[in-house]
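Take this structure first; my questions come after.
Apart from one protein chain that is not included, each protein chain of the complex appears where it belongs.
The first chain written gets the first letter, and so on, giving A, B and C; residue counts start at 1 in each chain.
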Amino acid sequence: MTATLTPERPAAPEDDHGSGGLWESEATTSRVRVEGLDLTHKVILYLEEITVSFDGFKALNNLSLTIDAGELRCIIGPNGAGKTTMMDVITGKTRPDSGTAFFGQTLDLTRMTEPQIADAGIGRKFQKPTVFENHTVFENFELAMKADKRVRHSLFAELSGEELDHIASVLIQVRLDRYANRQAGLLSHGQKQWLEIGMLLMQKPQLLLLDEPVAGMTDEETERTAELFVSLAGKHSLVVVEHDMKFVEALGGKVTVLCDGSVLAEGSLASVQADPRVIEVYLGR
Amino acid sequence: MRTPLTLRLLQSTPRSGWLALAIFAAVAWIGVPLAHLVVPEGHPLYLSAYTVSLVGKILCYMVVAVAMDLIWGYAGILSLGHGLFFALGGYAFGMYLMRQIGRDGSYGADLPDFMVFLDWKELPWYWLGSDSFLWAIFLTMALPGVVAFIFGYFAFRSRIKGVYFSIITQALTYAAMLLFFRNETGFGGNNGFTDFKRILGFDITSGATRVVLFALSATLLMLCLILGRYLIRSRFGRVLASIRDAESRVMFIGYNPLHYKLFIWTLSAILCGLAGALYVPQVGIINPSEMSPANSIEIAVWVAVGGRGTLIGAVIGAGIVSLAKSFFTVTVPEYWPFFLGGIFIVVTLYLPNGVVGLWRRLWAQRKATDAAPAEDPTPAAAIKGATA
Amino acid sequence: MKFLSNFVFRLGLWCAAMALAVSAHAAVHPDTLVGFAGDFSGRIAAIEALGAEGGDDARRILDALEAGNLGVIDNRVLIVEGDTVLDAASGEAVTDILASEVDTLTVNNRIRRALSSARAALILISGSQPERLAAANTLGESASPTLLPLFERALAAEEDASVRAVLIRAAARVNLTDPDPTLRRKAAQDLGSVTDPAVRNLLAALVGKTGEGSAATWAEPDASVREAAAESLRAIDRRITLAQSTGTIFTGLSLGSILLLAALGLAITYGVMGVINMAHGELLMVGAYATFVVQGLFRTYLPNWIDAYVIVALPVAFTIAALVGVVMERLVLRHLYGRPLESLLATWGLSLVLIQAARVIFGPQNLELANPTWMSGGIDLGAGVVLPFNRIVIIFFAGFVLLLLWMMMQKTRLGMFVRAVTQNRAMAGCVGVPTARVDTLAFAIGSGVAGLGGVALSQIANVGPAMGQGYIVDAFMVVVLGGVGQLAGAVWAALGLGVVSKFLEGWAGAVIAKILVLLFIIIFIQKRPQGIFALKGRFADD
Partner (left out) sequence: MHSRRHFIKALVLSASIAAIGAPLGAHAADTIKVGILHSLSGTMAISETALKNTALLAIEEINANGGVLGKQLEPVVVDPASDWPLFSEKARQLISQDKVAVVFGCWTSVSRKSVNPVFKELNGLLFYPVQYEGEELEKNVFYTGAAPNQQAIPAVEYLLSEEGGAAKRFVLLGTDYVYPRTTNKILRAFLHAKGVKNEDIYEEYTPFGHSDYQTIIANIKKFAAAGKKTAVVSTINGDSNVPFYKELGNAGLKATDVPVVAFSVGEEELRGVDTKPLIGHLAAWNYFESLKNPTNDAFIAKYKDWAKKNGVPNADSVVTNDPMEATYVGINLWKQAVEKAGTTDTDKVIAALSGQTFKAPSGFTLTLDKTNHHLHKPVFIGEVRADGQFDVVWKTKAPIRAQPWSPYIAGNESKQGL
């Protein structure tokens, strides 16, 4: 099972089924074919000079950022720094006014729709845990599972034994095995966070975007989350937005500080904490 | 490796459900024909033509309600324009029925009466093939389907949701109604199509024809229920419910909601079209008022009264509201809007899950010791999701 | 040809009348009235004769005819006044005939038209300045050669410049066909200051050719007359174009203002509470019925102040509609917050109940609401374009209501609360905004505004139980097009829809225009799924 978590697996469902049918045609953009991810330069995500403005307010201002393959990156920054908008840009929810965003060497994220981006291997966890509250934990996982996600397939889809195993293993991984048949809406806040992380894992993404993943968790849960993320790094690339400095410290990766829509500082946690500009932004407020 | 589809179709409905369907089928296919055609008039078991066509009409409404429930109850899309698809199906089949009149119209001409009257010398191009039964059947599905597909494609692509979507569906059906009101449009204007004589050569007013139409309506309803049941039990159904509850999440795990919505939307429109096609010969008229916004709202009301998100709820809702309307308009002709309006208010206020929800609550109270069934969606959350 | 023979016929009648007039002295000569006993054209002739004769007696007889009190028995022309019967010519009482025996003459449009000309002719010489002006206008519209002597007589005596101007133009219309080219040229020049399409057509006929191909000849043989006519024609066309485009824009604005009044309340209730109020149309109906009740009270108790009823109806309609709104909110909608699509069904039920309640209480028929005199009639721009006062008032009224609402939203604490709740209900609740009270108040205000809309609608459209149904779809379109919770959006959407509809209607007819507008809305929403003024930013589609 773990073998399939390696990042070079291409995500190109069209190749398996042929292109064309009614339900497969893409609407919003000219067709963007999702090829295998090209990681020749060991960089999984490029953001270059991204600018996004809402009614004149620049949520992102010439933001440039690169994430290496297998890296675990933490993004911190005061409120309104543009963290969530950055995630919106990466996942296709918001189109930048200018700038480029590439996934690997070849996939232009600004020209892809959300489902295409998700299919290409970017998973996202929202700031507020967003799970399917009317479905059971198991069904949540089943839906998130990497599979052919077109209508035609969903009409006749059945779970194979392999897929059942995969779900079971992730259930254990995120410690929800005892709640597999509980309705997601009935879980605690922390459990929902885990559930969402688990759904991300079911997607087998190469890049995970995690927006405040430990908000509302107990200290113990936070600690376990950190362990999980660290174990994922290397096989996956992770971008974690977090306010909890203890958690950031526990993750131990490179830290990027965003402020007013662009990068203020980058480096280890200790180095950015010593940066006078960062101190000013945080303390001067 | 895979379970055969037929088996899965069978599994999607439990054995008791199949039993109930079988009894229903027996009543519709054998009981009603016997009671209407064989039992002599005056016998307590005799079913009058009035009852057969009334129930036949309501069966068509029930199909529409199920179609509505599929998109509103399960996908969270409230259409205030479903009357349009129903009417389009009705018109498509009505064209065939008009052609079947032949020269028995009041002008004794080959063309339908209203065309003779407009001085039209030949059929307009869009009436081509309307004398063929098969073409009519094709049109009853294709016309609503294509209209729904085109409209849905653009609307869903633009991510029009919630009230915005509801209102533009209303605009759509309203515009279509005005269009069909025009004599020049070529569908009989305000009078629409009436005075049908034959269907496939059979006298449309004969008892046998009526019974066949009834049985077909019942069959269509059963097929709708089985299909609906299968759909909502499949992964497709779960994706649909997920779209209703958290559309953005669905997108970020790689499903394209456009395709899912479009599929169920078009399917729903086609089912409405079929219901319309069966409705027209049973009530004997199709005219543009079927497309009026009020009629479409009424369809939503059926589903709400019965209980959104349960197929049987839609069926029950359509039955209760239609029967209540038929009943009150006779017993309290001047006051029935009070009763009907009152029902809508009470149901939405006190029965957020409709009659079926009430039934379940009572059932749950009786079996208070049992845990609440886990797969029951909590209504509040479902509704919140549907409208967020 | 037909025209000419008509002129000759009229001329003959006129001469006869003049002859009679000379022979008559104090009272009206009975011969003048003989025509009343004859056939239809005889009656017309008699009326014209009376007009030419003038004097109080003639006026008395014309008054009696207009009031339907003039009757004929055995060639005797009589006036019935209550139970007494008078001889029309002498004005003396007649005792041998009972009032009930007299079959009074029917007044129809032809007679009424002849009456108004005759009366105008009477007034033109002897009336006050405004009366003379009105009379000159009336006669000018139906200027014919028979009237020319009258115009000349009046011009000779007239000193008021404005009346003279009208008279000169009226005479010019007749002189356009005079054999004398000088007179014709003068007439063509005089008519340059008119804005009447009928005059325009007369002039246009002068500069055109008659006949086919090479055989064609100028309708007007004299080139200088043609030149004068062409110049006047250009001036008239300029003014007609201006007047008509003003008219089109005005009709669009007017429709827009009505849509706005119908939709403003909805914009508030929908914006604040996300409640789709299908009974909104019925709140308009409540406002209109309140206006009806106020009108009834005025008619009964304050008949002299009847013109003020609309003003008094405003606060009444606002209050009643607001109260109905509060009741609706407290009893039903309160329990449906956050469930907009369900609120749609409950309010649909409410609307059924309200409509039927109106039907049971007031009856199913439309109710009659009269425009007060200050809202009747309109500003005549010429060229057939009239801007009716009721529509002008409603445009300003819509602006006034908008201003009031805007002030309330921007300058008051309640307005601040309402905006806060519109933007983020949960957060507003957290910082201490009493959301439940704000909801009730906002709903009351929205409903009250709908009531005001109802007052406005009662002045131009029908008032009946189902009147609201006709506006609800349009109101929704406005709100959705404008963007939910956006007053500015609603204004743009309403005015835009109004002007676009009217432009299309002039071009494609009312039915197609309506269909096109609906399709336009559907397409527009594709482009701007959240309306013209959508909230932008990260939370826009949450």
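Everything that follows uses one rule, which is that a contact is a pair of C-beta atoms (placed from the backbone, for glycine too) under 8 Å apart; a residue touches a chain by one contact, two chains touch by 3 or more.
Being a predicted model, the structure only gives us computed values, none of them experimental.
J.: Give the labels of the shown chains that the missing chain contacts, considering the complete complex.
T.: B, C
J.: Of the residues listed, B:C224, B:I243 or B:V315, which one is in contact with the missing chain?
T.: B:V315
J.: Sort through B:L10, B:L34 or B:L54 and give me the one touching the missing partner chain.
T.: The one listed residue touching the chain not shown is B:L54.
J.: Please pick, from B:S79, B:S130, B:S268 or B:N287, the residue that touches the omitted chain in the full complex.
T.: Of these options, the touching residue for the absent chain is B:N287.
J.: Pick from C:T84, C:S376, C:Q410 or C:Q423: which residue touches the chain that isn't shown?
T.: Selected residue, touching the omitted chain: C:S376.
J.: Quickly run down the residues of chain B that touch the omitted chain.
T.: Residue positions of chain B that touch the missing chain: 13-14, 16-17, 19-21, 23-24, 27-28, 32, 35, 44, 46-51, 53-55, 57-58, 106-107, 109, 113-114, 116-117, 119, 178, 181-183, 189-192, 194-196, 205, 229, 283-285, 287, 289-290, 310-312, 315-316, 319, 323, 325-327, 329-330, 333-334, 336-337, 356, 359-360, 363, 373.
J.: Since one chain isn't shown, list which residues of chain C touch it in the complete complex.
T.: Spelled out for chain C, the touching residues are 40-41, 68, 106-110, 112-113, 116, 141, 196-198, 200-202, 244, 247-248, 251, 254-255, 258, 355-356, 359-371, 376-378, 380, 384-386, 388-391, 459-467, 469-470, 501-502, 505-506, 509-511, 514.
The rule is short, and it goes like this: only the chains that are shown with their structure count from here on.
J.: Using mean Cα positions, find the chain sitting nearest the overall protein centre.
T.: Looking at where each chain's C-alpha mean falls, the closest to the middle is B.
J.: With centres defined as the mean C-alpha position, give me the chain B-chain C separation in Å.
T.: Their C-alpha centroids are separated by 46 Å.
J.: Residues of chain B that touch two or more other chains: which are they?
T.: Where chain B meets two or more other chains at a single residue, that happens at 157.
J.: Tell me, which parts of chain B touch chain C in their complex?
T.: 72, 78, 151, 154-155, 157-164, 166-168, 170-172, 174-175, 178-179, 181-182, 293-294, 297, 300-301, 304, 334-335, 337-338, 340-345, 347-349, 352, 383-384, 386-388
J.: Which residues of chain B touch chain A once you look at their complex with the stated criterion?
T.: Checking each residue of chain B against chain A gives 1-3, 5, 8, 153, 157, 231, 234-236, 238-239, 241-242, 245-246, 248-260, 262-263, 374-375, 377-378, 381-382, 385.
J.: Would you pull the chain C residues touching chain B in the complex into a rising list?
T.: 270, 274, 276, 278, 332, 335-336, 338-346, 348-353, 355-357, 360, 469, 473, 476-477, 480, 484, 511, 514-515, 518-519, 521-522, 525-527, 529-531, 541-542
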